[in-house]
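With one protein chain withheld, the remaining protein chains of the complex are depicted in position.
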Amino acid sequence: MCGIVGIYSNKDISKELYYSLYSMQHRGQESCGIAVVDNEKINYKKDMGLVSDVFKEKDLAELKGNMGIGHVRYSTAGGSYMANCQPLVGSCRKRKLALAHNGNLVNANYLRDMLEEDGYMFQANSDTEVILYILARYYKGDIVESLKITMDYIKGAYSLVIMGEDELVAVRDPQGFRPLILGKKDEKFIFASEDCAIDIIGGEVIRDVEPGEIIVIKNGEMKSYFYSENYKTVKRSCIFEHIYFARNDATIDNVNVYNFRIKCGEILAKDDKVKADIVVPVPDSGWAGAIGYSNASGLPVSEGLVKNRYVGRTFIKPTQEEREIGVKIKLNPLSSVVKGKSLILVDDSVVRGTTSKAIVKSLKDAGASEIHLRITSPPVKYSCYYGIDTPNRSKLIASQNDVEGIKEYIGCDSLEFLEIEGMLEATGQKSKFCKACFDGDYPVKKIDREELLSC
Amino acid sequence: MCGIVGIYSNKDISKELYYSLYSMQHRGQESCGIAVVDNEKINYKKDMGLVSDVFKEKDLAELKGNMGIGHVRYSTAGGSYMANCQPLVGSCRKRKLALAHNGNLVNANYLRDMLEEDGYMFQANSDTEVILYILARYYKGDIVESLKITMDYIKGAYSLVIMGEDELVAVRDPQGFRPLILGKKDEKFIFASEDCAIDIIGGEVIRDVEPGEIIVIKNGEMKSYFYSENYKTVKRSCIFEHIYFARNDATIDNVNVYNFRIKCGEILAKDDKVKADIVVPVPDSGWAGAIGYSNASGLPVSEGLVKNRYVGRTFIKPTQEEREIGVKIKLNPLSSVVKGKSLILVDDSVVRGTTSKAIVKSLKDAGASEIHLRITSPPVKYSCYYGIDTPNRSKLIASQNDVEGIKEYIGCDSLEFLEIEGMLEATGQKSKFCKACFDGDYPVKKIDREELLSC
Amino acid sequence: MCGIVGIYSNKDISKELYYSLYSMQHRGQESCGIAVVDNEKINYKKDMGLVSDVFKEKDLAELKGNMGIGHVRYSTAGGSYMANCQPLVGSCRKRKLALAHNGNLVNANYLRDMLEEDGYMFQANSDTEVILYILARYYKGDIVESLKITMDYIKGAYSLVIMGEDELVAVRDPQGFRPLILGKKDEKFIFASEDCAIDIIGGEVIRDVEPGEIIVIKNGEMKSYFYSENYKTVKRSCIFEHIYFARNDATIDNVNVYNFRIKCGEILAKDDKVKADIVVPVPDSGWAGAIGYSNASGLPVSEGLVKNRYVGRTFIKPTQEEREIGVKIKLNPLSSVVKGKSLILVDDSVVRGTTSKAIVKSLKDAGASEIHLRITSPPVKYSCYYGIDTPNRSKLIASQNDVEGIKEYIGCDSLEFLEIEGMLEATGQKSKFCKACFDGDYPVKKIDREELLSC
Partner (left out) sequence: MCGIVGIYSNKDISKELYYSLYSMQHRGQESCGIAVVDNEKINYKKDMGLVSDVFKEKDLAELKGNMGIGHVRYSTAGGSYMANCQPLVGSCRKRKLALAHNGNLVNANYLRDMLEEDGYMFQANSDTEVILYILARYYKGDIVESLKITMDYIKGAYSLVIMGEDELVAVRDPQGFRPLILGKKDEKFIFASEDCAIDIIGGEVIRDVEPGEIIVIKNGEMKSYFYSENYKTVKRSCIFEHIYFARNDATIDNVNVYNFRIKCGEILAKDDKVKADIVVPVPDSGWAGAIGYSNASGLPVSEGLVKNRYVGRTFIKPTQEEREIGVKIKLNPLSSVVKGKSLILVDDSVVRGTTSKAIVKSLKDAGASEIHLRITSPPVKYSCYYGIDTPNRSKLIASQNDVEGIKEYIGCDSLEFLEIEGMLEATGQKSKFCKACFDGDYPVKKIDREELLSC
């Protein structure tokens, strides 16, 4: 779970990269970075922290260059330190390269062992260094040829933006797990994980980068290549981007995220026989589903949980005995709305179940008479190997319990999930998604290893 | 526009003060502070910045004491510097005092001149130092007596929490402009500007502090006094708290803020003849009104504007030629929702009109066919002297233009405001509000002076 | 122990104030501040920390004004917090005032009680606020008249620079405890605690401000007043400034500090019969005395202790069991110089004796055969009430022990102090010094109180 951007222009580009990353901050809050190329020299800055904290006016002024790439990185426990910040920047055969990556390889450890055996020295702890080293090993001047070889080695999810001294390259893995779109503004070419990064700088979205595609911008012209001429792309776009991760204003692989979320709520409501007074969304992720549910059921939406706009910032953790503060500081129940009412509580997904449990308790304490929890996606039963930060299977509540068991744990009066069928129906397209987290049907097999490297 | 809190307990209280301030961060982002009393010694920390930035675990551990007060301060141009951070802490007649203030005196400059003439030296630039100095001048051990005298001098809006060496005091001005409520949890007494600050620490709201009331907590007991025995309170609770400033989960002077906002939307919709496809809220402040409007009109609510969750944090200002970025970074239009649609765009208020104008342009650019702007409050025609940070009258668009003129400026297809009658109807209570910003009927006359001091 | 500076000019002055404070950093490392006046408005910045940390290019650019004052404050245990940073800035009778102070009143608590009784509110914990409030109380436009009254109230040590809206004022107490000198460069007038602050900006030292003198610079002209026409100044310049506190390049009340220190070493050597191989200074304060001792004795000076140039910066404190690191990190013995040698170890003074003890141990461990400690000032037996940060009498080793006892404690082979006679001889002037720390002859009696406020 990261966000990437690349811009090719004919004037200084660091400020546009900054705004694009700022708009994709939801895709990663741990670290961020920008690299630009100027006269065959790559300048970069990267650090732990938010875009607005890491980059100041002075930094952008110093990052001169007409071409650049940027990255925001999601915080995952353990592997969080400076050396993993992106873009990675290096030189090989007297040519400079910079690379930013969204996704997760399934054979990174295997490849890393292979390279170490050959005498390579790894300085960080991420997939991305593996990609960079393989690319470097085969890079003799023609980036497309070396990428084709690299793509033969690496398996799993990767959307990449790569910057050479005079070319900007975008790559999407053959399944197209992670999003990557192409936009234009005037003479500028833009690659980004989401529409908002293109919108924000006034650009227009052109199309998705295709699974297995390599797009090169050089001398102001764009050329498209495919990983293999014989290769038939089997698109497996991550459905969880649509359910939770992407912003409402994204359109990924022709599915509009907001419409999808509304429709999920509608489908869920269609056959729901429960009697209730109001529909209450879990903010912010449950809003679209709740509106859909309200549309289809005719029940009014009401804001029964107030979100603290300042949460997201770190705050001092409550002690165990203050544990209820932890939930309330994010979401405070609105007693005047929920007291004595029967609620349809709508959220987009349940992973561990702990947050849902705390919210249900908090609403009951505030006087809600009945709580019917409705989830606009199926139960998450399997871990993701492609870059979504789901926990180990043993911590997924739906891998250990059936719906009744989850209901008991959460403490709601009834619980319904959207079924996989309904979810696919909401996309308007039947066959092209990775939904392994729901059904265990992994499009690319995971190579065994103890620990996943990320992003 | 500030937030205050005071807690009287029998154990360390700094962490509770921290959470309370955190929950009221929306009332002021410029600076914050906490003062606690321990063995007749007042310890405090205050600084520019957000609660989560200023206070770290170590700071709270050092702020030992069973009684304390806290403050968050809103950023107003010009007077923003360290010396104005609150609480103010001082000593007088060998007794320590700390004070935090929400509101705005109308005769602060007059009183300041008077005190300066008597040889007092002012070290900051705020109303609050004026209150502190008058209180000190008449404080000979009995805080209630000195407060009664002080309240004879000071005119305007003030909700105060004051801490002596062994007592916690809450005061609300005779008109009750700014909110102040009393809560309890176990042995603890809590005063705060809004319900959320009491909810967050598990307390229960007991009642509003009454206009003109002085409540003293001492030796574990609460006593109530009134500013003047003969004085008949004429409550003039600020209606703008209900319209915009307070959180949805607040109840101020018996009016529930969320219900009020819903009702404003409903009333506005009742006689609206316009034809439209969807209701689009301006997030976050327009949501409740939009839901009300949708309830009454039957038109569905749709999220036509996506808010960047990370805005609020400072970011590098776009240059003039990038000016559209400034709006889009906060609110990005969702083309898939608005394209080809006729929208009811709902916001809570219009002050300068510049933001509305930019939003309307941005929605039109995204393909909206018609935009009917609906404001769930009347036109703001007059400046506030009581603590809401409205600009000089000349910059209020409604003081210079009629509705038609405003519509022309903003560029929407039609424009309606809620009328004063409707707004009062929504409160369910006719007579007790200050609505001077709409009708110029100021409950307390302003003393002439060039510049208002704030908070 | 603080440093003050004031500059009157006809162009922006903040950068000169910065350099002057930078050169006087040795007079105070806890906090610093600069206040400038621009069109009757006082701008200022002050904060905890060193001059180079608190002020950045941007800060100086914002501190516009042709007249200004500055302050560096010494760290004293306890009273160290933001509210005590100087200059203090305030307004009184619609006139702005800023004030910076070096010294220590002996009746501050008495005056503070008096003012509190009259209804004044103190916001900090320092002498300086007392001076400011008394000045404000009597300030009706004529700064000289109000200063004369103020000087009747305040007793003890005070050198002040005061800035009104159109005048810069320097004041020195009637005994002249703390230094204050007048300099000029072109049209500029400069007041400062030490010569280096004037040298650094290319100015020329004109003369000392006289004890009891009030100098006013206004409309480009300088006028001198005296506290009282009848008053006969009895100069009591602090001898400890010469011994330890001032830089070698200072000249205070006509005594050149470096020459004085050399002469102290020479006088001490004159009758010394001890046999030794080399003279070793305790850096940096013992160098001048050691050179003097070497001159008179004919023994060569050798650097037996190497000082870490980076000490002064905070570092992580060694634990108790690592306690020897604490000394060595500052001063490492040079075995090749001291091994098997008999040393004359020269330091400027002994206060608690703990540092001397540690140095002696460290030199013995490094192989010194004999250590003869020679102190170029008399034993410190009494606390200072006038601004030198000597500890409580009970912690002064010389107040509890005779020379033999001190020698035993420190562990050196012999110990000699310069006698008071010799010290006065070294000044070249017999009668005008405060030497209370050596002989208890306090020029101004201390008003009883538990705790001294400082600076």
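Going in written order, the chains are labelled A, B and C, and every chain counts its residues from 1.
Keep this in mind: a contact is a pair of C-beta atoms (placed from the backbone, for glycine too) under 8 Å apart; a residue touches a chain by one contact, two chains touch by 3 or more.
No experiment lies behind these values; they were computed from the predicted model shown.
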Contact list for the unshown chain, restricted to visible chains: A, C
Among A:Arg93, A:Arg207, A:Lys232 or A:Lys273, residue touching the chain not depicted: A:Arg93
Selected from A:Asp53, A:Asp113 or A:Asp166 as touching the chain missing from the view: A:Asp113
Missing-chain contacts mapped onto subunit A: 82-83, 88-94, 97, 113, 116-117, 119-123, 132-133, 136-139
Residues from subunit C at the interface with the omitted partner, ascending: 15, 18-19, 22-23, 25-26, 50-53, 55-57, 60, 196, 199-202, 247-249, 251, 256, 258-259, 262, 284, 287-288, 291, 295, 300-303, 306, 308-310, 312-316, 318, 322, 324-325, 328-329, 332-337
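Basically, only the chains that are shown with their structure count from here on.
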Subunit C reached from subunit A - shortest hop count over touching chains: 2
Top chain pair, ranked by how many C-beta pairs fall in contact: A-B
Numbering shared by both copies at the subunit B-subunit A contact, with half separating same from different: same
Distance from subunit C to subunit A - Cα centre to Cα centre, in angstrom: 60
Intercentroid distance (Cα basis), subunit C paired with subunit B, Å: 48
Shared interface positions of subunit B, touching two or more other chains: none
